[in-house]
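As you look at this complex, bear in mind that one protein chain is not there, while each of the others sits in place.
Residue numbering begins at 1 within each chain, and the chains themselves are lettered A, B and C in the order written.
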């Protein structure tokens, strides 16, 4: 399953080069990830309340074309790899027909104290089904 | 007592107008406030750990001149008003000799559940002394 | 005329108090302002390309209740004061039926070099009509 999230580039996200600053994309990926989880029937806020967190342990971003103020950026997101102790989300960002960036984030499930833990079986099943 | 905090404008803080975006200043004020507390012998991280929080309930900012990438901004900060249920911090921002902005933030002490509470006597005393 | 903009609180906008950081609101106001201009038939990107900028010279924000991760915040925006050299936008932020914040921003039209200038007559007319 792929989810699609549309972001409008904020003025605050531009820099003096006149384009969206490369750090802004990281928050966009996060929005897309939350939407993907939601489309998979998972509410990230509720997951955290249950004591499980999905911190980012690795991030990769390739920038191909700039995004500008007020551009509509479409972020496609999917689950690329899944194991009980680690999963990888991938992202493709488009403006119109043009791909402007690709990205991945790797996540390690943790408890509230920051200790790595296995994905609970029910969560794992849902992620597997939505993959 | 007045504290002084020096900030270097980050590239990420600029916008396509070629100056520091007006939202960036809000984080600068916060840095200055933490430094003021520290100069007053108070560690904000420790205050939070003790279960007291100083959320901002009001914010005012006047922008007089722009700040640019890599500019060194000096934020002077002081406690302007103090009561057991509310206090006001004031700020003056300079680049070189020129004042570029003034600001204030109003804070209401709260507990971890977001309920307003009086400043503990010891905290109140220290703030009063540093005023 | 009042415009309405809906923002979903980003995880990146939360802080360790567990609520949206007070600086995040400033970007939300900007999104609402751009939407108001758009509803008034004005494209802010095009206005800037024509060499006119609306920098914020004053900002006021009152925070009444916190916003949390994934909350849907509705920002109502309107033009409160209009003169050829200065205008004021006002904002009311709601989550559901509850008002969580109010704000204003004051703007002084400038050219690309940062010199104050009068609003061009056509722009003035459109703002007046949309008021």
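Going forward, a contact is a pair of C-beta atoms (placed from the backbone, for glycine too) under 8 Å apart; a residue touches a chain by one contact, two chains touch by 3 or more.
The structure presented is a predicted model; accordingly, all values stated were derived computationally and were not measured.
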item	value
Interface residues of chain B (partner: the chain not displayed)	8, 10-13, 26-27, 30-31, 34, 44-45, 68-70
Contact set of chain C toward the excluded chain (per top definition)	11-12, 14-19, 21, 23, 69
Hidden partner interface residues of chain A, rising order	16-17, 19, 22-23, 26-27, 30, 48, 53, 55-64, 66, 114
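By definition in this document, only the chains that are shown with their structure count from here on.
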item	value
When chain A is superposed on chain B by its C-alpha atoms, the rotation angle in degrees, nearest 5	180
Identity of the chain that, by mean CA position, is farthest from chain B	A
For chain B paired with chain C, centre-to-centre distance based on mean C-alpha positions, whole Å	23
Chain centre separation (chain A, chain B; CA means) in Å	32
Whole-Å separation of chain centres (CA-atom averages), chain A against chain C	28
Chain B: positions in contact with at least two other chains	16-17, 19, 23
